[in-house]
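Missing here: one protein chain of the complex. Every other protein chain is in place.
Then we have chain A:
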Amino acid sequence: MIRLPPPGEPLPHSVSDAPFDPVADHAQDEGGKLAHASQIRVMWWKFRRHRVAVWSAVFLALMYLTAAFAEFLAPYDLHTRDTANIYAPPQQVRLFHDGRFIGPYVYARTMQLDMENLQRVYAEDRTRPEKLRFLCRGDEYLLWGQVAGDRHLVCPSQGGSAYFLGTDRLGRDILSRIIHGARISLTIGILGVAMSFVLGIVIGGLAGYYGGWIDAIVQRMIEVLQSIPSIPLWMALAAIMPVTWSPLLVYAGITIILGMLDWTGLARAVRSKLLALREEDYVQAAQILGARPRRIIARHLVPGFMSHLVASATLTIPGMILGETALSFLGLGLRPPVTSWGILLTEARSVNTLALYPWLLFPVIPVVLVILAFNFMGDGLRDAADPLR
């Protein structure tokens, strides 16, 4: 270590006597766990540091698991109607009865028709706790259309009811419908993005790699598409679908519509990234080696922007989910009996319902949470993308 002279004094010529071994220092520099880590590994390390994004990813994983096992997790079937409980408010789960712990239960309810307002009035019977059952037999179902079963995670007590989020105008359990609706709402975003991903990469890739007039045409096409207000366009496209189509076909149609209108942003991202990467020396090195365009795109360009694309695709999923919700809300998308969150919300269209039965708005909560989670996760992915540059 070098010592300084007192202020203002001449500086002596001094040399550090610390050991000096450049070869060893050199060897030390190249160690570390970064050395053998691939791009994906480093991305993961970086993503992991983004706490909110990690929790969002966990939350989304749970949501998708819920969608996958909807039949088992939901207390009721999608279409089970209880005419004795129409527009019933949510039932509260309690643990203690008469100061004693008796496990989770709900109070039994009686319904009376208020003849003056023609309103159903539900009253809890505080003397009759109905204990919830777990892993019990309930409505029968076919899991994934294959596995027959009737076990549910939670059911009401024999002969009782358990509507944790209330019921709708046909006496159907809202919670069960939200869980079942997740299946459509969550997958439509993924499928729509997959669709626009393919379109975006192909069209944007062509424009970016070849440039020239192809690029010009694609750019103008994107501008025209982006300038059309989206809702009327959706409506027009949705109107093309024949009424006679089965719900599944309509579902596929909606996915295609969403994908067709959403690829423009991705195509632009791909194009600009390609234009930037094309100038990188390693791409030029491959050209000088004699590699063909197809190899250059597949080996050098696509891996270069894939991480960015995944991140930006994640950020467009919420738009898709909202798109489906909006279309269904307007009655142009999916139609009952297929159920999505958007369809559930159509029930909450009139002010009347909102004022009297506010629990019909519960489907908004998962929509908001899922969209926030996708945005947070997308942010995390975007920050982690391309960590090595």
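One rule holds in what follows: a contact is a pair of C-beta atoms (placed from the backbone, for glycine too) under 8 Å apart; a residue touches a chain by one contact, two chains touch by 3 or more; residues count from 1.
Assume contacts and distances are computed from a predicted model.
Asks: Mind telling me which option in "Glycerol operon regulatory protein", "Peptide/nickel transport system ATP-binding protein", "Acetolactate synthase small subunit" or "Cell division protein FtsX" is what UniProt lists for the chain we can't see?
Replies: From the choices "Glycerol operon regulatory protein", "Peptide/nickel transport system ATP-binding protein", "Acetolactate synthase small subunit" or "Cell division protein FtsX", the unshown chain carries the UniProt name "Peptide/nickel transport system ATP-binding protein".
Asks: Decide which residue listed in A:Trp45, A:Phe59, A:Tyr107 or A:Tyr122 touches the omitted chain of the complex.
Replies: Of the listed residues, the one touching the omitted chain is A:Trp45.
Asks: Which chain A residues touch the hidden chain?
Replies: Here the touching residues of chain A are 1-16, 18, 20, 22-23, 25-26, 29-30, 32-39, 42, 45, 280-282, 284-291, 295, 299-300, 303-304, 386, 388-389.
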